[in-house]
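Removed from the display is one protein chain of the complex; every other protein chain stays in position.
Going by the order they are written in, the chains are A and B; count residues from 1 in each one.
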Amino acid sequence: MHITGTFLDEISHDIPHQNWSQKEWDKDFQHMKAMGIDTVILIRCGYRRWITYPSKVLKEREGAYSPPIDLVEMYLTLAEKYGFSFYFGLYDSGKYWWDKGDFASEIDINLRVVDEVWQLYGHFPAFKGWYLSQEVSRKTGKIISLYQDLGRRVKDISNGLPTLISPYIDGKKAILAQESSLIKNDAVSLKQHEEEWNEIFDGIKEVVDIVAFQDGHADYDELADYFYVNKLLADRYGMSCWTNAESFDRDMPIKFLPIKWEKLKLKLEAAQKAGVEKAITFEFSHFMSPQSAYPQAGHLYQRYMDWKK
Amino acid sequence: MHITGTFLDEISHDIPHQNWSQKEWDKDFQHMKAMGIDTVILIRCGYRRWITYPSKVLKEREGAYSPPIDLVEMYLTLAEKYGFSFYFGLYDSGKYWWDKGDFASEIDINLRVVDEVWQLYGHFPAFKGWYLSQEVSRKTGKIISLYQDLGRRVKDISNGLPTLISPYIDGKKAILAQESSLIKNDAVSLKQHEEEWNEIFDGIKEVVDIVAFQDGHADYDELADYFYVNKLLADRYGMSCWTNAESFDRDMPIKFLPIKWEKLKLKLEAAQKAGVEKAITFEFSHFMSPQSAYPQAGHLYQRYMDWKK
Partner (left out) sequence: MHITGTFLDEISHDIPHQNWSQKEWDKDFQHMKAMGIDTVILIRCGYRRWITYPSKVLKEREGAYSPPIDLVEMYLTLAEKYGFSFYFGLYDSGKYWWDKGDFASEIDINLRVVDEVWQLYGHFPAFKGWYLSQEVSRKTGKIISLYQDLGRRVKDISNGLPTLISPYIDGKKAILAQESSLIKNDAVSLKQHEEEWNEIFDGIKEVVDIVAFQDGHADYDELADYFYVNKLLADRYGMSCWTNAESFDRDMPIKFLPIKWEKLKLKLEAAQKAGVEKAITFEFSHFMSPQSAYPQAGHLYQRYMDWKK
């Protein structure tokens, strides 16, 4: 179970920025290539007023700030250079579907973004898929409608390019980064998880091709069961089942630094045992890159490479 | 709007120490010089029992510990070597005006410190100003009297050297570093901010020459209004209006790492638009220096240098 994809977490919720230029990104794609990565996924093209490309839509309608560089163009160019598939992550308003539960507005702004983006970047040969960036752990609000409407539109406009979602498990470690605690008491049960995701998958099976659950919110000894259920559900509805192997450590008071290699290895092995088809990580550049600001990341890279051989 | 000054945050409230010797500090002043810095401001000469110079006053009266080296002498010597202006930050008891609201004791100990300091270091040619280190966001207690009494004394003793304060905005991000949350609900309104600072400036206009509001506590889209009001008030009372451009990121759960370049750029541009006269930063050595323990700082330095060209 090798890691062959990574998110690109520019426009981050909670991971401090490394302030890289095009030069460092090119170098990072080289490191990714050496590790066996073939897929990069932009986690989101924008969050609130911060955006990755000079979007007229988001500047006019959401008051977004003009970004210093066009990250989407840069990533697509680098992906082409290194032979990677690039997945484009949709916009996260950080408000409509968060506090207000206004999924209609979240859909509306994203439909406009999709049109704009496809016109601007659809011709790049590395543009190979879409990431529906609204991440949930439960049947939250009208999340099924949102995935349906956005999934259908991106597939229609792009001649059926694949769509990916990356939900999380509402497990004991499903804690917001800005909360100081590490464990919560009201985790979901495996049965409840299965019931809710069965219903969600049934609702989105025609417009979502790949599901890559985040692997960091349940305890390590519970993971095998969750992998098993997730694979079962994905198979039932004809979806591909990937794992989103988190390469940061959720068990430590500093939120977040690179994960202990032993933990990442355990998670990859559990995913393999369940027949999961591909592993991607959140994310390479902070937590596994030899040039990361966190030197533990470079050592994690070396441990991974030693093991992979 | 270029950054031409920085605080020196030895004796810190909340930023972990880098354990530099004179050699690293000399190197850091070289980096500052290369970036265009001409002003360094000692954030405080002491906090509780921790002090920057071997102060008899603070050892006898506050039980301060003997510092391993005389940082004030070192900074003054380096400032002279590199042609910088040095501002001396007053003592912060961390108690008199904090918990107890005993501004009289805070003033009293500082008057003694000022006498001692001017005698010890007043002859250094780089000694060019004073920083009144008690930072507030509102008309807190007898803060006007404190600025009056301390401002008058330091100017009297030093033949009128300029005095600087660096208040903050009681905005939605005015959160203590040791609190886990990032946002508070009871932020000040722009109108209330203007009323209180109008009153404070009126009370201190004769003894405070420069005001450099910290730029990190309001949201980015609110900053233009605050810069505008702050400049208006400073003009009204004949004070210079600088900006204290924070180079660390208040939006992240790790408190604190270097800021995303895009954010710093936005803040500097907003300050320029309002006619702010000079930008200083809190602070270069942790958050913008190529030799910082946080490698993101070196990348921020490069992004800033690329932009400045």
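Convention: contacts are C-beta pairs under 8 Å (C-beta built on N, C-alpha and C of every residue); 3 or more make two chains touch, one makes a residue touch a chain.
On a predicted model such as this, the values are computed, not experimentally measured, just so you know.
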By the document's definition of touch, the residue of A:G129, A:G216 or A:P258 touching the omitted chain is A:P258
Touching the unshown chain, chain B contributes residues 14-21, 24, 49-50, 63, 65, 67-68, 177-180, 254-256, 293
In the complete complex, which positions of chain A touch the hidden chain? 180-182, 220-221, 249, 252-254, 257-262, 265-266, 294-296, 299-300, 302-303, 306-307
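Everything below uses one rule, namely that only the chains that are shown with their structure count from here on.
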Centre to centre, by mean C-alpha position, how many angstrom separate chain A and chain B? 39
